[in-house]
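Only a single protein chain was left out; the remaining protein chains are all shown in position.
Per-chain residue numbering starts at 1, and chain names A, B, C, D and E are given in the order in which the chains are listed.
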Amino acid sequence: MSPALIALLPFIGALLPGLLIRSGRDVAAISCGTATFIALLGLCLHIPAIMAGEVITARFEWLPSLGMNANFRIDGLGLLFGILILGIGLLIITYARYYLSRNDPVGLFYTYLMLFQGAMIGIVLSDNILLLLVFWELTSLSSFLLIGYWRHLPEGRQGARIALTVTALGGLAMIAGMLILGNIAGSYDISDILQAREAIQASPLYVPALVLILLGAFTKSAQFPFHFWLPHAMAAPTPVSAYLHSATMVKAGLFLLARLWPVLSGTPEWFYLVATTGLLTMVSAAWIAIFRDDLKSLLAFSTVSHLGLITMLLGFGTQGAAVAAMFHIVNHATFKAALFMTAGIIDHEAGTRSISRLGGLRRLMPITFTIGTLAALSMAGVPPLNGFLTKEMMLQETTEAVWFGNGTVLYVFGTLGALFSVCYSLRFVTQVFLGPERDDYPAHPHDPGFGLLVGPALLVVLVVLIGMFPNTSAAWLVAASSSAVTGVAQDPHFALWHGVNLALKLSLTAILGGLLLLALNPGMLAMRDAVWRPDGKRAFDAITRGATGVARGFTERFTNGSMSRALGALSMTIVATGLWAFSTGRYQGASRPMLEVGVVPLTGWILLMVATACMVAFHRLRILALVLVSIIGLIVSGTFIYLSAPDLALTQISVEVVTVVLLLLALNFLPKYTILDSADRKRGLDAFVATVTGLGFGALSYCIMRSDFAFPPISGYMLENSYKLGGGSNVVNVILVDFRGYDTFGEITVLGIAALTIFALTETLLAGASGRRLRNWVHDSLRAGDRHPMLLVVVTRLILPISLVVGLFIFLRGHNSPGGGFVAGLVVSIALVSQYMASGFSWAQERQSINYHAFIGAGVIAAGITGIGAWFAGLPFLTSTYGYVKLPGIEEFELASAMGFDLGVFLCVVGAVMLGLNSLTRIARQTGATVNLEPMDVDPSKEAEHR
Amino acid sequence: MIWEIIISVLLVTGGFFGLVGSYGLVKLPDPMTRLHAPTKAATLGVGATLTASLIWFPTQGGQSTWHELLILLFLFMTAPITGAFIAKAHLHLGWDADELPRPEPDLHWATFAGPENESVLDRKTPDE
Amino acid sequence: MIGYALYFAFACFGLALLFCLFRVVFAPGLADRVLALDTMTINMIALLTLFGIDRGTTIYFEASLLFAMVGFISTVAFAKFVLRGDIIE
Amino acid sequence: MNHLLIAPVVLPAVIGPLIIMWMRNDLLLQRVFSIVGTALLAVVGIYLNWIAASGEVFVYRLGNWAAPFGIVLVLDRLAAMMVLLTAVLALAVQLYAVGSGWDRKGWHFHALWQFQLMGICGAFLTGDAFNLFVFFEVLLIASYGLMIHGGGEMRLRAGVQYIAYNLAGSTLFLAGLGVLYSVTGTLNMADMAMRVAQMPAEDTALLRAGAVLTMLVFAIKAALVPLHFWLPSTYANAPGPVAALFAIMTKVGVYAIIRFYTLIFPQDAVTETLLGDLLLPAALLTLALGQVGILGTRHLGRLASYAAIGSIGTLVIAVAQYTPQATSAAIYYLIHSTLATGALFLVVDLIGARRGDLWLRLDRVMPGNGMIAALYFITAIALVGMPPFSGFVGKLLVLQATADVSWSVTIWSVILITSLIAIYGLSRAGSLVFWKCYEVEGPDRPEAPKDPAAPSGPIPPRLEPDEQIQDLGDAPANWLALTATGLLLAGIVAMTVLAGPAVRMAEATAQQLHDPAVYIGSVLQGQEGTK
Amino acid sequence: MMRRLFPHPWLSVVLVLTWMLLVNRWAVGSLLFALIIGIVVPLMTAPYWPNATGYSRPGRIPAYLAIVIWDIVKANFSVARIVLFTPRSALRPAWITVPLELRRPEAITALAGTITLTPGTVSCDLSEDAHALLVHCLHAPDPDAVLDEIKTRYEARLKEIFE
């Protein structure tokens, strides 16, 4: 079976329980078990080939340019881990079927479990380190889900987050490490990397890569000081603990060390980092395990300790140590999984995992007792069980290794670790099973059914078998895997008895010392409790709480909703970067002569300066500010006229009046005065920012006006061809409707959308809380009488048709003289608005059967159709044509098709302005203004008629 | 030449009255009197200027325009309205109904009339 | 001669604008300010006309027309705001 | 000339007004029309990608004017891709809007939606600097309308800030364009590129200033630190589907940065490394601020907003490198982060509709907790760049592209460390929202009824306008909303599985961008038959 | 027919004139177009002109206009004198109530306009029932004389024209 398929099968298995989510535990377990079994079978079919030294590969291109490909390989190492993962997985699936309650979402559990299994298999079968990374992180994610599976348990959630965070930390470091490694090796394929030992170890980036990768491996394998996540992961259901946190996931780190052993090991950096970490972990975790009250917690720390042991062995970098490491992986998996399942059974049956509440279960649960004891003894390293074999090998290796010139420190500590291990293993046996039977178990303990027992029983059988007959039962697997690790064919021989050597003495010391320690345990417990000790979880909590606090403070500080700060930052950024960019370039200096200043421009300048200054000074008096805005607008328009831009002046002045009307309409409901609520200091700072920005902009514009174009501007062409090709002599208008008609198309759309937005917003406001508030509105000022003054009505009535004529005129001549659709639209709008102001909204509205929505739509469409029309001539959008239309005897017009476009502009402007004002007026009417049926409040002539 | 003189006179007149109108705005003592200056002086100021232009273009500028007439018409049409409105605004803001002569003993001027012409405090607010 | 008259008129209306500005800034009430704004518009129209004569072009007349129209509307709008709060009712 | 080049602009520009004119009061018709329009846009997008894949740069000369004088639309690989991405995102999100009932919480949702698409597509396709401004404005004003859709105090307040900030941005844009025009005398981007390349060395100050001002505008749109202030409140307060659509809006800014940086201000022009020197620190800060914000906020909507900011940081780090490899990484990451951010906003909206608000605090178990949790989980994984989704691929690409640059240690550190912060923040939020609720209610509590009758919460009650919108009388189509969210996630999965082809496409695009001669040549040469 | 075509013939005249002034070209073509405008625009705006407008004696309009223009010129000089030379203390502003005989809004508006444009007076407000006009005088030592002049010089003439 292809390695890829083997890796894929668990994922397929993961889908099944998801799909069959309602069909219960059996279906889920069977489907997952089947997938696992097929995968295991597929893997085992490769055993002969692998034993023969072959490496089975499957390669799929995924992301070749990055070097990330779906390449898989099975060699001895992969085989060892694959069998562990799938084999124990099969047992766990069975076990979980009976362990989980009917009320648990079992489908979900199996999905997560299979996801995890797939990820693990992926790790061990990857032949590409980037692919390996993918699976690596997937194990973190799926373990997060599994630990947090019982979502109502706070420990589960916290444990899940701690595990995720710590392993993700390592994972991220590993991403960097792997990328560096791949860059050095020139490939991300493991096959290639394994060939690049010299290049890698010679690279200056070797140490960073090593440290980063080790960070990944150590976090995953819960090595000191990252070990603290593992006990908290014990909040997971026991099958998860047994599977992830003893047999497989935590070994992923070891796998990685083994996988990269040929290229990374053998250097002092490797030795001191890996072996020391391993040693420290082994001893410290074992020490902690002695005192744990929670069975699973005890087992968890023992796991950490054993992982440390294996890490240390790999760190030694010798072939013998590597063989021992591989063998211990096998042994540890068997006895530790069995122990976890035993703990789960006890928890399940006795209702507690607390050692202090247990004891005397020997008679109540004889089978469980047997299984648990055998496994625990193996863990303690008692012959003839398999744990003994590797403990001896470990001690042997420590006696041979030298640590900073010291030949004893390693084996002293190694023995100490073994001693602790004996202590906690026996504690497990004595304090759970032995002793007097109690009468206060939370439940009625008895041996469980076959389903829960089969897994641990099988494992314990292995424990014994491997212990007794290591060379026939396990040597082949250790040989295959250690050959793969070391790159040299290994043919190890294991024996229970090596004669009386140092290792044996140390082993004996450990066992005896362990017994002694167990006897002293209660006293030591009290002593230990009295002394302060570092608590990983508390540190983690402190760090994350601190980080969260800092993040909150930081976030609150940098995005605190202050507009002023945001805009101030923007201004200063603009000025600073602009100034920097300008000053690092070269400016030629003023080359254009200045224009003379006459009396009128000077007056205008004074007016503008004073008006602007007043505007700032008096801006809190809002109506005065509006008057000043009008004045500034007037002067700006005058400036445009003076500087040869009549079109601009027309537009500016007419836009401005509409704006003022709009602002007045809004101001009716807003406070009339701005409250002074910024402190003097802030105002000073703002003034500084404003001044600097103003200076910057003024200077920039001065530089521009005094310098020449570096290249002839494209507008020269426009001046030349505006009449010839565009058919209009007002070049600005031809640019607007022809050269750059597309801009104008966008522009009128903007206007239309603005009106639609205003309309939509108004409707929403009126329907909501604002509507209610408006209905109870109290005007904040005394109101005069005379809503629709007669004089105004009469005059605007006359102005309306005249304005329409003026609008038409401005529209028609726009192509050749200042004017055009936009200004015309505004003129007409202003005339209509004057009707509204004079005769009241309802009366005037009644007289226009115009839907402004339709106006806007029609405007955009008209402009669009004029543009699309060109398609039918095979020309691009907005291509215009023109001609002079001479209706006999009537005014001669130049009719450019662009005029259709201008008509669209006109319609859109009228529609948008009127719809916007309408909406604002609707808000006003909500306050309960009465509706007038007559255009003026009093009409003396009508009154006369009545008489 | 004669046109030149007429134009010049008109320009000077226009300028003079324009200035006087705005000067009055500054100089006259209270808002109601200030209202007089611009509404009239400026009309003649701008009127004379426009007339000068009206004459200048056909006689000196070589083209005929009539727009000035239109502008003038517009200004004269609107000036009274703006005047009245500013006056009304001023009455509303600064005068009490009793300080003015009444149109008839039981009637108000429009600015002071109307059912809505109540103090904010008097207004009934049903929901609050 | 026309030239001098023109400059005289320019100066007059320029000065007039400054007077108006004075009244906008220093005024006891809003009505005065609106009045001053209105007068400014009228003075601007005059200036535009003068500019047209000075440059011999009629191209700026529409602007004058529009200034007149706009001045009227904004004055009325301001006044109506003062009177009623709501300018369209 | 291929008229379909302009279809992405004209199509929504016609559908929008038609909706206003004839379907104002018929929501059903609006929905059908609008969705069909967006689907058509997607089809056009596919076609445009297909023709652009040849490597040819297509030019559409509006008004038949010759190139630097009239406005041109330019279709290259990048533009085509952006149009398609927009259409795909819009289609999915629009389905969500219909499914969740958001589109009837106020007026003109669909018309504004179409105009929004018009603006975005217009910005992607234009080859004219000022026209880019115009279409920025189109997309902005439509976004204002959409952003405040449904009303409510916070939304309006945020809207005011959003507009005010963008008004400042638009002003700045005009200033930048003014400076560029005042030096180069042109607005056509290809022409400008040519002129900038020929700029005399003794006259560069103004041009440099112009370049920086223009870039700042794009940085505002992209929400780069320190110009990011507008984003969190805006996105967090916008209606869910609108915020999801806005995922593409920040990318418009990034697109413009890429376009101007590669075309007009490359590093061998007078602007030298000016832009890269500014972009990189800004991008790093942006990434840090965004990821820290994920942890620092107490509101799911803001969390999604910060995630959006963070993804922009990563993206711009790549853009700032100015190498084809980095640019291709940026392009891949851009697609990924658009889909992922969009999906996250939809998921957040799903939560909001069920929980009532989006504060990160203990609440009851929401209906459909499991399904939404799954969607959240996948989206979060994709966003933080954990395997197996496209975020991981994208992150690897970015890391790889920055491996050999002078700032690489800083860049890698920032990317990796902030990833950890984001992972912690997202897992914290997720476990609080989806798991902790069970603590209160106990594990055995039966799940709440599947389909909530009416999602309440941040959505205001239905309004009754003057003209009655046709009442469809249906409950929100929950399945449609979930499916739409799933569609975006499917996109993420596709980006992962098809990472090879996707990256190849991104590489081809980057190659094209880093060889602007073709672009310039296509625009300025061979203009037979034009005026 | 004519009534339907020209609902407000005087308005049509004004519009034709406006157009001709705008286009600045006294050609036949322009006039025809102006006529079209003169027909179409009043029809369009007819709803805003609910009551018929007409003049009983339009022939007297020019004379009236002449008087007004003359008065405006006069007014300006007198106002200028007051502005420039009359000391504040000597200023005698006054309010006058002008009871109106005119009833048509157009006529009242014309009167108010005239008053504002001519010597030292500004029409400020109408009474509630629009039967009186409030006029402010800049400098009126003798208010009754002013009232008398308004009534005879302007209102009487307007009454002839309009009613």
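The working rule: a contact is a pair of C-beta atoms (placed from the backbone, for glycine too) under 8 Å apart; a residue touches a chain by one contact, two chains touch by 3 or more.
In this text, contacts and distances are computed from a predicted model.
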Protein name as given in UniProt for the chain not displayed, "Nitrogenase protein alpha chain", "Sugar ABC transporter ATP-binding protein", "Multisubunit potassium/proton antiporter, PhaC subunit (TC 2.A.63.1.1)" or "Acyl-CoA dehydrogenase": "Multisubunit potassium/proton antiporter, PhaC subunit (TC 2.A.63.1.1)"
Chains still shown that are in contact with the chain withheld from the display: A, C, D
Residue among A:A29, A:L477 or A:V750 touching the omitted chain: A:V750
Hidden-chain contact residue, picked from the options A:S101, A:N501 or A:S644: A:S644
Omitted-chain contact residue, chosen from A:M114, A:L145, A:I288 or A:L567: A:L567
Selected residue (touches chain absent from view) among D:Y47, D:W359 or D:W407: D:W359
Chain A, residues in touch with the chain not shown (by the definition above): 154, 157, 161, 556, 559-564, 567-568, 571, 592, 594-597, 601-602, 605, 608-609, 612-613, 615-616, 619-620, 622, 625, 629, 632-633, 636, 639-640, 642-648, 651-652, 655, 658-659, 662-663, 666-667, 669-671, 674-675, 677-678, 686-687, 689-691, 693-695, 697-699, 701-702, 704-706, 708, 713-715, 718-719, 722-723, 729-732, 735-736, 739-740, 743-744, 747-748, 750-751, 753-755, 757-758, 761-762, 764-765, 768-770, 773-774, 816-818, 822, 912, 916, 919-920, 923
Where the missing chain touches chain D, by residue: 130, 134, 137, 140-141, 144-145, 148, 151-154, 156-161, 163-164, 167-168, 170-171, 174-175, 177-179, 181-182, 187, 233, 236-237, 297-299, 302, 359-362, 428-429, 431-432, 436
Residue ranges of chain C at the interface with the undisplayed chain: 55, 57, 59
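Keep in mind that, in the parts below, only the chains that are shown with their structure count from here on.
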Partner chains that chain D and chain E have in common: A
Of all other chains, the one whose Cα centre sits farthest from chain E: A
Centrality ranking, top chain (CA atoms only): D
Selected interface, B-E versus A-D, where C-beta contact pairs are more numerous: A-D
Whole-Å gap between the CA centroids of chain C and chain E: 22
Where chain B touches two or more other chains at once, by residue number: 16, 23, 35, 43, 65, 67, 70, 74, 77-78, 80-81, 84-85, 87-88, 91-92, 108, 110-111, 113-114
Chain D residues counted as touching two or more neighbouring chains: none
List of chain C residues in touch with chain B within their complex: 1-2, 4-6, 8-13, 15-17, 19-20, 22-23, 28-32, 34-36, 38-39, 42-43, 45-46, 49-50, 52-53, 56, 58, 61-62, 64-65, 68-69, 71-72, 75-76, 78-80, 82-83
Interface residues, chain A side, partner chain E - complex: 785-786, 789-791, 793-795, 797-798, 800-802, 804-806, 808-809, 835, 839, 844, 846-848, 889-892, 935-936, 938-944
Residues on chain B engaged by chain C in the complex (per definition of touch): 4-5, 7-9, 11-12, 14-16, 18-19, 21-23, 25-26, 31, 34-35, 38, 42-43, 45-46, 49-50, 52-53, 56-57, 60-61, 63, 65, 67-68, 70-71, 74-75, 78, 81-82, 85-90, 92-94, 111
